[in-house]
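Structure in structure tokens, see below.
Shown here: the complex without one of its protein chains, the others still in place.
Per-chain residue numbering starts at 1, and chain names A, B and C are given in the order in which the chains are listed.
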Amino acid sequence: MNLDINKIKTDFPILNREVRPGTRLVYLDSTATAQKPSIVIDSMKQYYELNNANIHRGIHQLAEEATAMYELARQKIARFIHARSTKEIVFTRNATESINLVAQTWGRKFLQAGDLIILTEMEHHSNLVPWQMLAEEKNLVLDFISVNEKGELDLTTYDRLLEKNPKLVAFTHMSNVLGTINPAKEMIQKAHGAGTLVLIDGAQSVPHFSVDVTDLDADFYVFSAHKMVGPTGIGVLYGKEKLLAEMPPFLGGGDMIKKVQLRSFKANDLPHKFEAGTPAIAEAIGFGKAIDYLSSLGMENIADHEKKITQYALQKLQYVDNLKVFCPNVTERGGVISFELDFVHPHDVAQVLDHYGIAVRAGHHCAMPLHEKFGLPATSRASFYLYNDYEDVDLLVIGLQQVNEMFA
Amino acid sequence: MNLDINKIKTDFPILNREVRPGTRLVYLDSTATAQKPSIVIDSMKQYYELNNANIHRGIHQLAEEATAMYELARQKIARFIHARSTKEIVFTRNATESINLVAQTWGRKFLQAGDLIILTEMEHHSNLVPWQMLAEEKNLVLDFISVNEKGELDLTTYDRLLEKNPKLVAFTHMSNVLGTINPAKEMIQKAHGAGTLVLIDGAQSVPHFSVDVTDLDADFYVFSAHKMVGPTGIGVLYGKEKLLAEMPPFLGGGDMIKKVQLRSFKANDLPHKFEAGTPAIAEAIGFGKAIDYLSSLGMENIADHEKKITQYALQKLQYVDNLKVFCPNVTERGGVISFELDFVHPHDVAQVLDHYGIAVRAGHHCAMPLHEKFGLPATSRASFYLYNDYEDVDLLVIGLQQVNEMFA
Amino acid sequence: MDDFYRELIVEHYKNPAYKGTLDPNDFTYEDENPLCGDHIRVDLRVDDNNMITEAVFSGHGCAISQASADLLMESIIGKPLEEVKNMTKETVLELLGIELGPVRLKCALLSLKVLKAGLYGIGNIEEELLEI
Partner (left out) sequence: MDDFYRELIVEHYKNPAYKGTLDPNDFTYEDENPLCGDHIRVDLRVDDNNMITEAVFSGHGCAISQASADLLMESIIGKPLEEVKNMTKETVLELLGIELGPVRLKCALLSLKVLKAGLYGIGNIEEELLEI
């Protein structure tokens, strides 16, 4: 079913904004963070105006409402990614914290000097640095599935690495630079065949296409609300119940305990064991509404729409002089296009585009190693989401022609 | 200057709410979480509707606005607690995470088996469990400043404990159960005299009276926005710059790095070194507005007001049959009163009060050891903030009389 | 509220009909809710067909936990043990006839939890019972 983008645009107040007088916003930076529909924004305002209370331990009406709303959001998320139970859904601050949580609890407990962790060359820093920190602490070995010229993972190196008895494979479901969608299910099957657990960085997948963690058989899966039309300040760690149960707590404090004495404590049940202190309550509620919003449009429809826009953009960008798309021929790709303009630094591209109200990112997009591999210090990146239309692409193309002209 | 509570009440939309048809909310649970004024709620709505973008790396207009707003909030907080520099203000999820951050970075790096950490018997679980976890991991020794019958810290045990060359003293500035305000400045001086660092749990102090971390000479100071009319999902770790600079990073990922290669990274400057991944941007902005709001009223005035209300309440509660205040004679106290009603379980007290729209907490208030010490499994707790007035206290008293009658 | 509290819950709390202990008994089990310090013990006697003939509870706690224990004891007498195993949170809520928030739910379900945990002989069925 086709999305009605004109209708959708009206759901997002910011898209009405003029960046500067007379210049409408063309937001092509959803890979960094998505815009929010009114339904999400207003749900949090309403929570603060009507239901705000601390949760879990309160008997008064507000506390009960807040607790029920917070836990309902967890249920929505569990259903959205097809988790088996809400016990498998841990609220964190963002995808980054979720990965660190696994590294610092599961990793610290179960890994030993010499153990191998497999990552890939296309990871976001958030799926590199936590493992580097753990590797340094515990003397682990990191190895990397290489990215080929086409911009896809080289699955032959993967097979070879799996023979070395790795303890964990951690990779992104979709690259935030190239848009590459990795064959997660196949890679998980292979890893499990080799007796290896898998963590998937879903920061770019869950917002953009339908994800079924149970069908994938992922062991850990992480993502952030702010990239899926939800609020900042909240993310998710999905983990198989059996694994989460074996893991020691992460942070200590209120709510994650059953019982505390001066010198000892007993951890709470899942998922609360991993949620220390007052959580991001309003944010969970907004996150739940974001799930409602995405579900009402249909993740299949969203994915279809993004595919069409991306194909259109790839075609149109061919006609911009001096423009080179970073890995244009990736087969399975989401709505992210990174590119260079010969003779113009990406920072200047972004700044000139901004003059025309067009928001793109410029830099290494938190993937320095990938850029380094391809010999690029920085690129410009345009990314598309459910509120972008063909006209946005046309405006980008016009803007890029202006950049060319200015620096010609 | 007297606060105009009638005016203030209108700043908080939730205080207009009827808990049930015909029953107005009497909110006496601010120690768990505070209510939010419109200025805070609306600032976040407005951010999402006008400025929302990911920060720090963006060149387009929205990203620059968002970055400036986020960093402005940090400045406001630094000024509010009289930090020397914004480098000393690290954004976390809440006070709990702030304490864990110190335990897991400073503690892991600088403490060794046998080292002593001093806590107190009146700590919130959030200032116990992180140290218990660290103690278990590193074989540290925990010891406790005892709480005397009056409900105050026994400073003679403190002096004795300081002679044992502790590496850290961590205590709450104000008890969330007894309301006791501890003599932080004096205790810090003593600790520094003994060559010991001090972490202060300011979750209950920063919201309620003026705190000057530089004058106190605190080494670490933590608090949460949600208890000071700010949003959920954000808190602060204040640390002296020299200490923060020596600490290893906490979580790894985007934003906390300067440079990343496949197998190594270089950490970012302070305070970004401790803020991994997309932070709670909207929440920081709301937090900044909360600071503006509190400052506009004046922390001295807020403290005065709470003192008056609390004195009034202590007096009035004397006339409730069967009621026993938990440590009524604490000399320096904030607006928190825990109590028992003979023959009635605190859960029942809270539920019957809720029927009259009165929100109090019942339970151990995340301070099981303190309750255990006094032989109480649970208490009821009423707490006061800037929007509470004498009438709220009167309604509480009437409600408690109803409870008495029902269970008589 | 005054209605339910005074007439049903407060009444059962103040004047429980099934409070006590049985010695000897065919079954005894106890547990507590650390949150509020509620503590409940249940003693049963059964006949040769595993039909419950006597049921009492003891312990202390809030009105909801005590009243629901009293109501639960009343309701299981004359029932086969097997049937008790199938009781759910709804069973108890029907007995109480009120709606409860998550915290009070734990109070209300403590006696059923004790009963089921004892019958199943397993430690942790709380979550299955309490899942919201």
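One rule holds for everything that comes next: contacts are C-beta pairs under 8 Å (C-beta built on N, C-alpha and C of every residue); 3 or more make two chains touch, one makes a residue touch a chain.
Owing to the predicted nature of the structure, the values given are computational and were not obtained by experimental measurement.
J.: Going by the touch rule at the top, give the shown chains the omitted chain contacts.
T.: A, B
J.: List the chain B residues touching the unshown chain?
T.: Residue positions of chain B that touch the missing chain: 56-59, 63-64, 67-68, 71, 86-87, 258-259, 269.
J.: Spell out the interface residues on chain A facing the chain that's missing from view.
T.: 344-348, 351-352, 355, 362-364, 368, 377-378, 406-407
By our rule, only the chains that are shown with their structure count from here on.
J.: Which integer distance in Å separates the CA centroid of chain A from that of chain B?
T.: From the centre of chain A to the centre of chain B is 31 Å.
J.: Cα centroid separation between chain A and chain C, in whole Å?
T.: Taking the mean C-alpha position of each chain, the two centres sit 46 Å apart.
J.: With chain centres taken as the means of their Cα atoms, state the distance from chain B to chain C in Å.
T.: Chain centres of chain B and chain C, defined by C-alpha means, are spaced 38 Å apart.
J.: Which parts of chain C, given as residue numbers and ranges, touch two or more other chains?
T.: Residues 35, 103-104 of chain C each touch two or more of the other chains.
J.: Of all residues in chain A, which are in touch with two or more distinct other chains?
T.: 57-59, 61, 63, 259
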